[in-house]
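What you see is the complex with one protein chain gone and the rest in place.
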Amino acid sequence: MDKEIVLEAKGLSCTYEMSDTPSLENVSLTIRKGQKIAVMGANGSGKSTFFLCCNGILKPEKGVLFFHGQPVDYSKKGLQRLRSKVGIVFQNPDNQLLSASVYQEISFGVLNLGFSKEEAKERVEQVMEEFSITPFRNRPTHALSGGEKKQVSIADILVMEPEVVLMDEPTAALDPKHTKLVYQVIEELSENGITVIVATHDVDYACQWADEIIVMEKGRVLAQDVPQKIFTSRELLKKANLEIPMVIRVTQYLQEADILEKESTVPRSIEDLEELIKERRR
Amino acid sequence: MDKEIVLEAKGLSCTYEMSDTPSLENVSLTIRKGQKIAVMGANGSGKSTFFLCCNGILKPEKGVLFFHGQPVDYSKKGLQRLRSKVGIVFQNPDNQLLSASVYQEISFGVLNLGFSKEEAKERVEQVMEEFSITPFRNRPTHALSGGEKKQVSIADILVMEPEVVLMDEPTAALDPKHTKLVYQVIEELSENGITVIVATHDVDYACQWADEIIVMEKGRVLAQDVPQKIFTSRELLKKANLEIPMVIRVTQYLQEADILEKESTVPRSIEDLEELIKERRR
Amino acid sequence: MTKTKNLIRASISIGMIFAITLPVNAMHIMEGYLSVGFCIAWGAVCLPFLIAGFISIQKTFKENSKSITLLAMAGAFIFVISSLKIPSVTGSCSHMTGTGLGAILFGPGAVSVLGLIVLVFQAVLLAHGGLTTLGANTFSMAIAGPLVSYGIFKLCQRIKVNRRAAVFLAAFLGDLTTYCVTSIQLGLAYPAEVGGSVASIIKFLGVFAPTQLPLAIMEGIITVIIVIALETY
């Protein structure tokens, strides 16, 4: 846990116009380089607002956001710097993919960064290759399937070579095949050292994937901890309206039935559980 | 299995304009009164097209659709009759809600059925009460949360008192709280004897809820059977790109590890599994 | 969409792209600014155009009932596109009239009626324009502007002008027409003490020129981008 801190929020508060209750209230948290973070909480708990703050789209009324230890500079130049390093993949690709062709679409961000057409081309080609977009690069964006659109919308951001990628419910409305694909892409990002923050409702996924889980409710951070801690705290889960991951429920049954030892490590995925069951046999 | 057949498709085929491959190809299936049916398959496998056929929005090129044993009559009157009995709740409420007022929105369907204003009013009030819409009935639809919009879009259909309700991914983009709420509504529908057909990607839910599962791929029906059969056929699951429900995976591990007997009944939900584990102890 | 997301969009819309609180909205004549005679007269001038537009809409609707949601979307689209704040050098907020775009996409007949509805909504929801000035505003923004745009667009097509140039000219001149007609309307209503209506019209043209001329150019450029993007779609 002594990796460098990339993003740090100190007492962020944010209230929207026409609203009586704040969307973010005194949010403090730290995110370290290369970590995999899942942000969980009901709709309206402030996840998206927090994301927009991280990227400088929203300026908090109170509190400070630090990027690499420096408070964010909300001047035009400062915002450009922040946005070139912190990218958001939005939930609905239809609101993100605007160009006619996949190639144009992906080049949007790089060109905005001020790169020349040649450099932009190189980067776009590379990203398309890396994230297996090349096979459908010549199709117009509106003719892509939901999963392909998602791939392109992720490439949109990656081409800008961000340090931190925020993803808002990346698998909403995707079928199992494409969900798997997106999860693979997320895995690759982490392997490349990118800090990934995912807002998700999928407890099973969060439990098995995340290094740390941030639980939010009504604009506040309820907890930030490792999955094993989060998902075994019944009180917290109840408060945040979260289900217990299946793996943990089954483990608890098995422990109660004395099939697994009470002290056994908490499995995070079904594969972990399989291991535990196999070990017991020996 | 000797309940009355409500809907029956015989060799339905349907091709969209601008497309070379048919969206539905020789689809034959039967749906019995009061059953809970889950339709599964990748995006583009024909689920939505099938739904639109059931309601007469699309007319199949080949094949016949029977409603209560009668082939559907595609005259204006015949369609009116079919649509009053078979309702579709669309996936995205924003593609369904047509009025800014919740009250107006819900009344649209009843008035189309030809009810008098007084009767319509009574029905609308009742449905709003029943599905806890009353608390936000005075807010405009554009100020509702995603979950609230979903509630309204379901009430839209239920107010017409249909015999069959088709729901296209009813919990997509909902948070756990509203997902639970929608599942509760679905449960109530079944208790009231309404036939419910749900298109879903959630294998765990389908496994525990459905009486029968219809698996589709590329416009064809691959299988129609009880969950225990569907989810233990590896070949089928692979072909349709479906995951194995967690419960069944865990059961298999436990069976392999000789903790559960190989012949034990296949549990459909985690609660079933708990029972099985407890029984074993005795 | 969740409630927060709505709220996010709400606040951002208001703060960033929807110029609702500070409209430099010179082209809508504000509520109460015209005397009764002119309110009624401009309404009467609009009437034949609106009736013709209404009949054409009704015809489309009878031919294909699907056009009801299409027409409504077109109306909503005109409303939204003309209330979005367009990027500008000075940082002042200004927006498109949408007349040229509307006329090219939907034709002047439909735009007259849709424009009337849009103007009612702009008056009530945004306080742009007003109820008593509805007739005058409808004539300048939903009838004269679109007619000129449409005419120029068709003319350019006939004499085979480059498509981009045609779209630009249509939108640019449509916007200018709206601006000129509004100035004429104001000038007629309030003739100058020296030089009468003509002098007054010139004064109004002069007062609004600094904001309207660059805006008309912007409207032209943006309309070109939109129309061309739609063609490649």
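Note that the chains are named A, B and C in the order they appear, and that numbering of residues resets to 1 at the start of each chain.
As a convention for this text, a residue touches a chain if its C-beta (ideal position, glycine included) is under 8 Å from a C-beta of that chain, and two chains touch if they have at least 3 such contacts.
Basically, contacts and distances are computed from a predicted model.
Participant: According to UniProt, what is the chain that's been left out of this complex called? Choose from "Fumarate reductase flavoprotein subunit", "Cobalt ECF transporter T component CbiQ", "Peptide/nickel transport system permease protein" or "proton-translocating NAD(P)(+) transhydrogenase".
Facilitator: The chain we cannot see is, by its UniProt record, "Cobalt ECF transporter T component CbiQ".
Participant: Just list which of the chains on display the missing one touches.
Facilitator: Hidden chain contacts in the full assembly come out as A, B, C.
Participant: Given that one chain is not shown, which residue among B:Ser13, B:Thr30, B:Asn43 or B:Gln80 touches it?
Facilitator: Of the listed residues, the one touching the omitted chain is B:Gln80.
Participant: Which candidate, C:Tyr33, C:Phe49 or C:Phe168, sits in contact with the chain we can't see?
Facilitator: If we include the chain that is not displayed, C:Tyr33 is the one touching it.
Participant: For the chain left off this view, which of B:Lys10, B:Lys33, B:Arg139 or B:Arg220 is in contact with it?
Facilitator: Here the residue in touch with the unshown chain is B:Arg139.
Participant: Among A:Phe108, A:Phe131 or A:Phe231, which residue is in touch with the absent chain?
Facilitator: Here the residue in touch with the unshown chain is A:Phe108.
Participant: Of C:Ala76, C:Val161 or C:Leu213, which residue touches the hidden chain?
Facilitator: C:Ala76
Participant: Taking the full complex into account, what residues of chain A touch the chain not shown?
Facilitator: The list for chain A reads 17-18, 52, 55, 57, 76, 80, 83-84, 87-88, 90, 92, 94-96, 98-99, 108-109, 111-113, 142, 156-157, 160.
Participant: So that we can see where the missing chain sits, which residues of chain C does it touch?
Facilitator: Interface with the chain not displayed, on the chain C side: 1, 6, 8-10, 12-14, 16-18, 20-26, 28-36, 39, 54, 57-58, 61, 65-66, 68-77, 79-81, 84, 86-89, 101, 105, 113-114, 117-118, 120-121, 123-127, 130-132, 186, 190, 192-195, 199-200, 203-204, 206-208, 218, 221-222, 224-227, 229-230, 233.
Participant: Suppose we count only contacts with the excluded chain; which residues of chain B make the list?
Facilitator: These residues touch the chain not displayed: 52, 55, 57, 76, 80, 83-84, 87-88, 90, 92, 94-101, 103-105, 107-109, 111-113, 117, 120-121, 124, 138-143, 156-157, 160.
Keep in mind that, in the parts below, only the chains that are shown with their structure count from here on.
Participant: Treat touching chains as neighbours: how many steps, at the fewest, connect chain A to chain C?
Facilitator: Minimum step count, chain A to chain C: 1.
Participant: Which pairing of chains gives the most C-beta pairs in contact?
Facilitator: Going pair by pair, the biggest contact count turns up for A-B.
Participant: Could you tell me the distance, in whole angstrom, between the mean C-alpha positions of chain B and chain C?
Facilitator: 45
Participant: Which chain A residues touch at least two other chains?
Facilitator: In chain A, residues 43-44 touch at least two other chains, as defined above.
Participant: Name the residues of chain C that each touch 2 or more other chains.
Facilitator: Answer for chain C, listing residues that touch two or more other chains: 2-3, 5.
Participant: Where on chain A is chain B touching in the complex?
Facilitator: Those in contact with chain B are residues 41-44, 91, 145-147, 169, 172-179, 201, 203-204, 241-243, 246-247, 249-250, 253-254, 257-259, 270, 273-274, 277-278, 280-281.
Participant: Mind pulling up the chain C residues that touch chain A in the complex?
Facilitator: Against chain A, chain C makes touches at 2-5, 7-8, 10-12, 14-15, 229, 232-233.
Participant: Write out the stretch or stretches of chain A touching chain C in their complex.
Facilitator: Where chain A meets chain C, its residues are 16-19, 23, 43-46, 48-49, 52, 57-58, 100, 140, 142.
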